[in-house]
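The complex appears here without one of its protein chains, the remainder shown in place.
Take a look at subunit A:
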Amino acid sequence: MRYRTRLRGLGGLRVRLVLAFVLVALVSAVTATALAYRESRTAVLQRKQDAVRTDFKNRVEQAAADFDVPADEVALTRLAGGVADGLGGEDTFVVATYRSRTATSDASADRSRITPELRAAVRTRNRMSFQRVERHGRPYLAIGTPVTFDGAAPSGLDVYAVTSMRAESEDTAGLLDAVRDGIVPVVLLAAVLALLAAGTVLRPVRELGRATRRHAAGDLGTRVRVRGRDELAALARDFNETAAALEASVAELREQDARAKRFVADVSHELRTPLTAMTMVATVLDEDADALPPDTAHAARTVSAETARLARLVDDLMEMSRFDSGAARLHLTATDLAEAVRTTLSLRALTGHVRTELPAGVRAMVDRRRVDVIVANLVGNALRHGAAPVTLALTTDPAGDWLTIEVADRGPGLPPEILAHVFDRFYKADTARTRSEGSGLGTAIALENARLHGGTIEAADRPGGGAVFTLRLPWRQVREESR
């Protein structure tokens, strides 16, 4: 049970709920962030790009107005400087090319940021082109345009500008940082929410579990509290209804059983009075049978014998119903077990038929009458149903907790189907023999007597053949008696 509980801890609802919540929180946070990042990055960069293009276009047009072709390097440099001044911004430079001449606004700038592809695009498409480039992990926007004068023909003058987009890039990166910082608390919050949700789900589940276990332990009166109107509440209600139905039918069965047992007790009790009268007068029949005609004598003896049998049966039924009703009481007296067994055997003239192993000096507090009944029954059965030699051995366990009386025979033993029923009431081992000397309650009464002592009787087959019945009684040591 404990092991299963621990396993439940690992694969349990609580862990699964927390994992699911955290996973959902993570996935939604990451997806939302990714989408937002992409959109805002595009928007920011686009705006920058548009601004740069407009500025660039205006500056180039302004500067080109004062420009004459063919131009020399000085004019080119002035043009580049003029455009660059207008654009401004951090890390910005302008390159102007005319035929094979090139001039730049900042001689130290890295002109490789203007890629051959951009140049080719500007030349071939003959209009303004962009390219985003990255150098040493920094984003730049490179923009280039051919300069045309009064018509579509290219003048041969191309102007390029490169400007840093670090600020914009950092803006969108800041968004990522914010999300990264925010995701940890979100996940924690999700976990806490999951735990709370698990709690509300698990509490009724745990209560149901406890109630189920209490039921299993026999407390059918246990009910669970119904809270709310959800599925768990419905389950709790179903549980309560099932429990109530179960309790009712168990109570009904018990009542029926008690009624049946009471009936047997009442019947037996009612039988006793006529049986007492019959038993008394049967003596007269026995005494005078010899003087009667043969048939009448036979009838008289039969009536007498059957009356005695009936009396024994009623005695056994009464004894059984005392066990059933809990009226049977243990009357413990200090007893020498060996002596008690010998007495039982000698009272029934069985001493010569049983090989005994009775160690002297085993004294215990037992109910003498009940031990007598048990031993007489076990020995009687062994002699009736088994084969000689019947052995009886009294042993004690070394710890001093138990007394054992083992009665074994060397007969055919007990087939499994009989072994299972040997302590049943009115069970007859030999179906061919419908009548036996006993009432059919002997072994059942013997077992009840053993149980009343807190002991047991076990039936088994002997390895060498034959049946063995083992009576085990708790060894109550002889000690102070009440006065």
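One rule holds in what follows: a residue touches a chain if its C-beta (ideal position, glycine included) is under 8 Å from a C-beta of that chain, and two chains touch if they have at least 3 such contacts; residues count from 1.
In the analysis below, contacts and distances are computed from a predicted model.
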item: Omitted chain (choose from "NADH-quinone oxidoreductase subunit N", "NAD-binding protein", "Two-component system response regulator" or "ABC transporter permease") - UniProt protein name; value: "Two-component system response regulator"
item: From A:Thr242, A:Thr283, A:Thr296 or A:Thr351, residue that would touch the chain that is not displayed; value: A:Thr283
item: Per the touch definition above, residue among A:Arg101, A:Arg166, A:Arg214 or A:Arg272 touching the missing chain; value: A:Arg272
item: Options A:Leu19, A:Ala51, A:Leu347 or A:Ala360, residue touching the unrepresented chain; value: A:Leu347
item: Selected residue (touches chain absent from view) among A:Met318, A:Leu358 or A:Ala387; value: A:Met318
item: Residues in subunit A touching the chain absent from view; value: 269, 272-281, 283-284, 287, 308, 311, 314-315, 318, 322, 327-329, 331, 333-334, 343, 347, 363, 368-369, 372, 478-483
